[in-house]
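Handing you a structure now.
Excluded from the complex is one protein chain; the other protein chains are retained at their positions.
Order of writing sets the labels: A and B. Residues in every chain begin at 1.
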Amino acid sequence: MSAYVRPASIDEALELLGGDGAQPLAGGTDLVPLQSRGKAPGSLVDVRALLGDAIEPHGDGLLIGAATRVADVAGDGRVAERYAALSQAAGAAASPQLRNQGTVAGNLAQHVRCWYFRHPDLTCWLAGGDTCYAQIGDHRKHGLEAGDCISVAPSDLAGALLALDAKVRITGAGGERSIPIAELYARPREDHRSSVQLAHGELITAVELPAPPDASAYERAGERAAWTFALAGIAAARFGDSLRLAAIGLTNEPRLLDPADPLGDLPGLEQTGWKRELAGVLCERALARVSPG
Amino acid sequence: MAKLQKTTVEMEGRFEERWVLVEEEPPAWEDERPLNVAGTRVARLTGPRRVSGAARYVSDVALPGMLHGVIVRSPHAHATVELDVEAARAVPGVLAVLSPADADVTQGRNPIFQSEPTFAGAPVAALACETAEAARAGMEALAPRYTVLGFVTDAAQALAEQRLQEDPVESETGDVEAGMAEADVIVEAEYATAAQVHHALEPHCGVAQWLGDELHAYVSTQGIWDARTEFARAFELDPDRVHVTCEFMGGGFGAKQGATTEGMVAAYLSRAAAGRAVRVFNDRRAEGVAAGHRSETHTQTYRIGARRDGTLTAIEVTSVIANPMRGWIDPTTTPARTLYRCANVRAQAIPLLIDVEPSNAFRAPGIMEGTFGYESALDELAAALSLDPLDLRRANDVDVDQISGLPYTAKNLEACIDRAAELAGWAERDALRDREHPDGRKRGLGAACQIWWGGGGPPAHALVRMGHDGVVTVVTGAQDIGTGVTTAFAQVAAEELGLPLDRVRVEVGSTRYGVYAPVSGGSQTMPSVAPAVRSAAYDLRGKLLELAGDVFEVSPDDLQIVDGSFVSLDGALREPIVEVTGKLGKAQLVGTGSRGPNPDGMRVNTFGCQIAQVAVDVATGEISVERVVAVHDIGRVIAPLQARSQVEGGVLQGLGFALMEERVIDPTTGTVVNANLEDYKLPTHADCPEIVVEFINRPDPHASTLGLKGLGEPPIVPTAPAIANAIYHATGVRVRTSPITRRRFLEARAG
Partner (left out) sequence: MTEITLTLNGRERQTSVPEGATLAELLREQVGLTGTKIACAEGTCGACTVLVDGRAVLSCILRAEQAEGAEVTTIEGLGDEGALSALQRAFVEEDALQCGFCTAGQVVSATALLAATPRPTSEQVRAAMSGNLCRCGAYPGIERAVLRAADELAGAS
């Protein structure tokens, strides 16, 4: 049972977020369900009203407020026209209600879907324990490479934004910074059990999209026709002659792949060889969709 | 004049002899008799209440002073547990704690709370608390400490260790060796089906309170009378002192039997809390681990011999099932023994015991799993013989039940096959498969048939009462678990009485009326209760005509009731019903009725054929079911709108079983890892195919006075093998394990 507090300003929010167990709450679609799994944060700091919730022109690109609903990204005409991968990713994420309720920042920072991580009776390595149960257990949907943790990046938006070379604005006690989205994520480590590289007390405030690519596309495979996390999500974007290919669902963090050899260093694990094959097909298709002519 | 008679009653293929009260029944409606209300499309009577949020489900029941009841469940596959019961009792707001120390807290003679819980999800304690916070504090104070013990949750391991739940069951007819020797082709294949979880949207729940020495319980159940019996036994009460209500409940599909553990715990907690009302409401995880499931078939091995022309000469089937229903382990082999003609069948059902919850009947238990294997195997046989799969079925039609040797009351499987083939475009299926489709997917058709029971039988009773306003109320202790039987009962009563439907009300869902009806299971409600309703209406009709004769000074034999009016045979007299009933004052006319005995020396079964069209993205393993044609024979259809919904719903559950549903257990800890509705995948709107439903609608000449059979289970049976067969037709890839996920398809394709 998380405590709830609603600060009146960003400064107040940052101060509260510095406290033990405090997490920023916007749509709540990730943090509130964690309660039923015994993984909820100690306190929820409601920042939704403090963050921008609109999509605005920004130079040659767009600026998306952190509290923008995923549904609004999916429904935005400019995004659909110029950043197709993002539009498709946002439209495929979760379910209609979760898209209405969930925000861009929440989607980017969400916890993994691994059924051991979310198991109410287990505390896996990623949750601060000692054992990665997936590696010794049922990891049919997990990643393609070995490591301390084999859970996979869940966020469709992150994959698309990585291919689109977006930046993320972050604010914290130490001030504001703007980083390429690739730097928002890294493989979890012993001393930082999360793929999301936000320091405690930091807050995503906006996503910056640069000038649009010549073409982009998102290919995705789920377990049913709708309301399913991606088994694999591949985003491709072509900027002139340069291609960017990004994957979620295959590695701990959204990963840029080499378009010439997308899965070269992702061998697949004992139970995920099939997923490697699937991902290969999606990479081919994504690249074909953005190729000229 | 009522009498007692001995008759055979059937429930899901189990037969037993019983004494039943038999009352006068009207003769069966002639086949050609025009029906005005029964058999027509009527909107669900309870629809407005359900659609407006006004219907009060068991989980909505809130009684004054009601306490939160929580069940504490073991997280381990096998463990011993120690609890600080006194510490929990001492927490303010905790009014009762039950634990393994309360060995007299039982269900079916077994203590509910185990100090050595034998599956993850097994109850170890329960608390009744004033508030949710008190419940949390109480559970914390209870501080369960587990010592984890060894377990086996993997069926392969259980098989290797010969861990059997009970003795295997074997049967043999004819001479299998000779039959195999006679065969031109023998096909051997092994199949497997995963455990499927009911996941009714309303979790198991119950509210119980004691008023004096009477127990009042609301239970989300399919069987209020079984619940009453269980409560009465557990508390050593006269059953008349137990009242069970289930007016609206959110789905069962077989999982909610009798008092349910949750209802029983509510009753015990209430008693321990000085009779205060207690609500127990499972969370979704409990629904995924401890509320019942369809047994996993670890393997179904078929060996089928046939002649060139498709005649089956011998069948051998061995089914290895994990935690099948105790004492009823062989329905998995029943399709092979009964669906098509074959005199030489050897069947063996081997029940493994694994450390998970006991299974609970899930819509067509055993038969559905077995049909997946058998109808897939026959499809493989058809391919080996280069025969049209439907022709293979046609070549082996049989009109007797091969287990008993008795003839069926009616069998129209061939008509189902022919009509399904027509509707599905079966003749053009190869052209569909061979065509290049613009979206690059491979398409194909697959078929499968079903056999199921569902003749119903006595005992089932009803009464109808009518007062001065000429409105009739049908009263019966059935429960409408979403099937729409309420509406069907109204249609039957209206038809028999000659009334317009808006003059008919129906009350179901309470034992208070004292009018017994069977559990909503085994597809038995319509064939058992609808004839009882008709019988009661017939009784009332006789009384009305007598009274009308008095009032209008004519012979009752000269009168009919047509569209709410008394009409003389010569047409000269036409008076609305209220001309007679208006004179009743405060009196009520009552008709009573009972379901008569089943025909001797016959078997009542249902048959159907479904054909699925799939589109497969071969490179990614994405499988879409585009269309399912379902043609079923259930005798006379009373409520076509609700019957169509039953079929659509069964097909969707079959689709889930075929493509996405499986309970996954972690090998290291023995716990379910997908006990939630995100990881356990139910079909969504977006997965729903076009579903074309038709009924043969020929009244069964021997099945009750209404000529109808049950529909609850038949439509779930053939869908999955039809889909598996369609995938094979479209792609040449045969997947022998359900669910056919992307992974299984891609791995099968890779060989």
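Here is the rule we use: contacts are C-beta pairs under 8 Å (C-beta built on N, C-alpha and C of every residue); 3 or more make two chains touch, one makes a residue touch a chain.
Small disclaimer: the values here were computed from a predicted structure and weren't measured.
The chain that is not drawn here is touched, among residues B:S59, B:Q257 or B:S359, by B:S59. For the chain missing from the display, the contacting residue among B:T332, B:Q642, B:N725 or B:T741 is B:Q642, taking the whole complex into account. Against the chain not shown here, chain A presents residues 1-2, 4, 6, 25, 28-29, 32-33, 35-37, 44, 46, 48, 69, 71, 94-98, 100-101, 225-227. Where chain B meets the missing chain, the touching residues are 43-44, 46-48, 50-57, 59-60, 62, 132-133, 198-203, 248-251, 253, 283-284, 481-484, 641-642, 644-646, 648-653, 676-678, 682-686, 688, 691.
The rule is short, and it goes like this: only the chains that are shown with their structure count from here on.
For this pair, chain A with chain B, the centres built from the Cα atoms lie 42 Å apart. Those residues of chain A lying in contact with chain B across their complex are 1, 36, 113, 115-116, 119-122, 133, 136-138, 140, 221, 223-229, 231, 274-275, 277-278, 281-282. Residue ranges on chain B touching chain A, taken from their complex, read 75, 120, 136, 283-285, 619-622, 624, 659-660, 664-669, 671, 673-674, 678-679, 681, 683-687, 741-743, 746-747, 750.
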